[in-house]
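Removed from the display is one protein chain of the complex; every other protein chain stays in position.
Labels run A, B and C following the written order; every chain starts at residue 1.
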Amino acid sequence: MKLRLGMIGGGQGSFIGAVHRMAAALDGLYELTAGAFSSNLATSRTTGQELGLDAERVYDSYQLLLEQEAQRPASERVQVVSIVTPNHLHFAPAKMALELGFDVVLDKPMTFSLAEARELAAVVQATGRRLCLTHTYTGYPMLKEARHLVATGALGALRKVYVEYPQGWLSSFEEGNANNKQAAWRTDPARSGVAGAMGDIGTHAFNLAEYVSGLEVSQLCADIHTVVPGRQLDDDGAVLLQFAGGASGVLVATQVAAGEENNLRLRIYGEKGGLEWQQADANTLLVKWPDRPTEIRRTGAGYLCAAARHNSRIPPGHPEGYLEAFANLYRNFALTLRADLGGPPAPPEAADYPGIRDGLRGMAFIETVIASGRSAQKWTPLTV
Amino acid sequence: MKLRLGMIGGGQGSFIGAVHRMAAALDGLYELTAGAFSSNLATSRTTGQELGLDAERVYDSYQLLLEQEAQRPASERVQVVSIVTPNHLHFAPAKMALELGFDVVLDKPMTFSLAEARELAAVVQATGRRLCLTHTYTGYPMLKEARHLVATGALGALRKVYVEYPQGWLSSFEEGNANNKQAAWRTDPARSGVAGAMGDIGTHAFNLAEYVSGLEVSQLCADIHTVVPGRQLDDDGAVLLQFAGGASGVLVATQVAAGEENNLRLRIYGEKGGLEWQQADANTLLVKWPDRPTEIRRTGAGYLCAAARHNSRIPPGHPEGYLEAFANLYRNFALTLRADLGGPPAPPEAADYPGIRDGLRGMAFIETVIASGRSAQKWTPLTV
Amino acid sequence: MKLRLGMIGGGQGSFIGAVHRMAAALDGLYELTAGAFSSNLATSRTTGQELGLDAERVYDSYQLLLEQEAQRPASERVQVVSIVTPNHLHFAPAKMALELGFDVVLDKPMTFSLAEARELAAVVQATGRRLCLTHTYTGYPMLKEARHLVATGALGALRKVYVEYPQGWLSSFEEGNANNKQAAWRTDPARSGVAGAMGDIGTHAFNLAEYVSGLEVSQLCADIHTVVPGRQLDDDGAVLLQFAGGASGVLVATQVAAGEENNLRLRIYGEKGGLEWQQADANTLLVKWPDRPTEIRRTGAGYLCAAARHNSRIPPGHPEGYLEAFANLYRNFALTLRADLGGPPAPPEAADYPGIRDGLRGMAFIETVIASGRSAQKWTPLTV
Partner (left out) sequence: MKLRLGMIGGGQGSFIGAVHRMAAALDGLYELTAGAFSSNLATSRTTGQELGLDAERVYDSYQLLLEQEAQRPASERVQVVSIVTPNHLHFAPAKMALELGFDVVLDKPMTFSLAEARELAAVVQATGRRLCLTHTYTGYPMLKEARHLVATGALGALRKVYVEYPQGWLSSFEEGNANNKQAAWRTDPARSGVAGAMGDIGTHAFNLAEYVSGLEVSQLCADIHTVVPGRQLDDDGAVLLQFAGGASGVLVATQVAAGEENNLRLRIYGEKGGLEWQQADANTLLVKWPDRPTEIRRTGAGYLCAAARHNSRIPPGHPEGYLEAFANLYRNFALTLRADLGGPPAPPEAADYPGIRDGLRGMAFIETVIASGRSAQKWTPLTV
């Protein structure tokens, strides 16, 4: 039984729309059934056609998609809606979808503003529908292992959390480049919101740090820059972090590290040991000890925790990558929804996908980090 | 338009069947429509049900699948058949499928013996159908770049080719382990053929070496071992290689390198430079020069050749892995078949998938390497 | 002609004294001739004996060493004095040595306080003697290459400087451990000064960042912690950096990253590209570009700049390590002093050793970073 999936956004030329489709397809748990892929109607239709959708399930707007799908018989209508539009177009379709009874997959950051995020949280609460927020990186199996090591106390009380996400693709002024749709909207305050790099990748780093550490940032001190002349939003920043309970850390997110790809990296140290993970070597988790050799833990190995094994598909030594991590979110969400719909019971690991709480904290991070960047005070509290 | 796919083998507990299904699903170019998943009928049916197939398209044998699908109307019947059974069950279903007009995806090694391989080659020739042999590793984008560098002469005339494939999973006697179906058939001469490790992974290494170098092995000298007591087939070997044209090399394939996962590695050196790739860091190709810095070429980068870019799905810095490499074979095969069927013309890169020639040479390698292992002569010629 | 070397500090059990001796010995440019190795006279004498010194050249105090050596005939007396005592015993012997006409090698941080540093700078100025401060890491050949790339504009105007120095050896309370002399004095404010980790390793990171970037930190914002209960000085910190001219960065120094050895790492990004170096792979410099492959530059290669080649001793592929980097400081200092003494002219690269300016800025860093750590203001200016 496949879940019927509708997609909002993700027309030709979209990076993340294609990623969502591959992630949904990998495990055969979804069937892409309907779409409103673009506000450009020709683009939307061509996309739908290329994807082999029935023409009548390709809609001219997200409103039409949601309204008309909601009126179809239950056996036919879309069950989940993926929203993969730019940030300013997250809230309205997500709210409408939830209120019409659809479960929602939503790209991050969750909304345009923290106020919207709070409102969306209330909608989720009120409707009882489910929302999966695609903070992709938490889908990597070795980060499940990392989180497990922290949660079970293997590292002792945590002391330091370092997370960094250096990219180089905005090292020059790409906004005027017609071939770079990504650069155009991600640097545009009308579409991205109050933050650029901090919203685009800073939130990923923040989410990862809180997810793996199990800690919450209580206050932060940000140094925010717009490095490239003419750019309207931040493209670089470094943030000192204070966590509730006493740990501290550093978050770096930059899109002007010329020559860097996407080198997300997390290091956590506790009283007893430390761990290190980086996306460039995603199938490896280094676990470090003061008095014995560093361990190389690897995706697929039999000694890993249940969550790490659940989120892996193939034996050790066959690298699993970004699409598999992304697919883990879709898969866990599907396993959960299928159980909701009376299908087979979901394993406990399936409940572990990012959701509304991650979204709320992510939006709080964005607004706090930008405020801190403008403040002469060292510390600014982060509250949801 | 999705290609309708039938699968032979790949019931619950099969490793490679699930991999084929994910690889076929990733790009939305195939729809799994029919299957004969196991000679155990209950297993086959449960597998079909879990995969959401119509009960009537789940068959009790490959013969029934092929016969009955062939009789369905063209708009409905399976168009491609994936055969993912153990080696001794490759030839018969492949031959039957081809003769009934299906195109075929076939797991490697192609057949049980070189004689079967020659016969299958004749069937392909006679029927005009297409066959894709899943030598997965040639699907990695950075190996496309490697091949391009060699083919365009960037390294000069080749001198040395080193390929190695160390695994550790057969370091102890796993044959009696009921939970290890893989070990059972891969070490059984009745199902695997004349070779164990050399057939299972030696052929991959051999194929990779010939594919990237563009050279053909002309003779070889093999040292073949059955290391684990009680095992019936080789689990380890090392082979000196002589290539037509003067290059030489070494091939290592072992399944008793305790602690190794799947560390396929290729190094090639020519007059002007060298290159190095390993599966554990699959998105990196090292290109080495005598008088300037080694280059780290990376999946997704704009400077790569067309074939490398064609076989990649996401921007640089998002790791692509084994499933994506595998999916590249399915995708290129689908693009080719769609063009055959009057769909959009296939790009030139789509023609690059392993096929009957690779299968023939792989079977010749297997038989030659085993013969050489038994010979007191240093060199044994390899001929198809 | 070897330079006659006297050593103050470095008795049995000292880590850094032995390092200085090996560094001085490696190139055969110094002869250890005299010493006052410890305030414990027995230790001092045994050390001198083990090192094969004449008993009469082993002194009971640094004062005696300096006074009596100064009275020896020029052909016999010590020419250079290495001071390898804890921080609180740097200033007095250094000042006395300089005033008695000796050139000085001094361990870092330069003094106990910035005030002492300023006074010592005046003494150097007044006496015209030379001082080499052993900021070891700038001796690595690949950091010479890094500095050259920055200085010649290969990276364009700099934007970001990230430097980090995580260690784990003070993760638990080692102060009471009689076998850990290092821990005892490095965490004692009476011997180390106002800072612990920031003085011990933060200064190294700071020096490295300024040395390679050619930039000066103008203000900083520090988050300083004493993580281990009972410790008297900081053992951890993170610092936002602002450089004169507009670049910014982050400095991390911690001694409670359990499981880390000594993983000094530097990354610098400019408009055109970036570079990365870490001590754990000290013979490699990664040079990153937005539109072409990352380069792996390697110690000893013919394509390196003159300074990198000058500071390397053996062909590429033979790893050079910490002792060689340390020895580069001694070697460059010796080449300079020999020229002063009428020996062969020193090559231009020999002038590149850390000195009084590095020491002054290092002490300013220490005092500023501690002050900032106590401040509620975001930024604290750094001035010498």
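Heads up, the rule we're going with is that a contact is a pair of C-beta atoms (placed from the backbone, for glycine too) under 8 Å apart; a residue touches a chain by one contact, two chains touch by 3 or more.
The shown structure was predicted, so the numbers you read here are calculated from the model rather than taken from an experiment.
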Please pick, from C:324, C:352 or C:367, the residue that touches the omitted chain in the full complex. C:324
Specify the residue from the set B:118, B:148, B:225 or B:309 that touches the hidden chain. B:225
Touching the hidden chain, out of B:2, B:72, B:118 or B:160, is B:160
Residue ranges of chain C at the interface with the undisplayed chain: 1-2, 15, 18-19, 21-22, 25-28, 32, 51-52, 167, 169, 260-263, 279-283, 298, 300, 313-324
In the complete complex, the non-displayed chain touches which residues of chain A? 286-287, 291-298, 301-303
Interface residues of chain B (partner: the chain not displayed): 155, 159-160, 162, 166, 168-169, 171-172, 221, 223, 225, 227, 236, 238, 240, 242, 248-250, 252, 254, 256-260, 267, 269-274, 287-290, 294, 375-379
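The working rule: only the chains that are shown with their structure count from here on.
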Mind checking chain B against chain C and telling me if their interface is mostly the same residue numbers on each side, over half, or mostly different? same
Between chain A and chain C, what is the separation of their C-alpha centroids in Å? 43
What is the distance, in whole Å, between the centres of chain A and chain B, each centre taken as the mean of its C-alpha atoms? 34
Chain B: which residues touch two or more other chains? 298
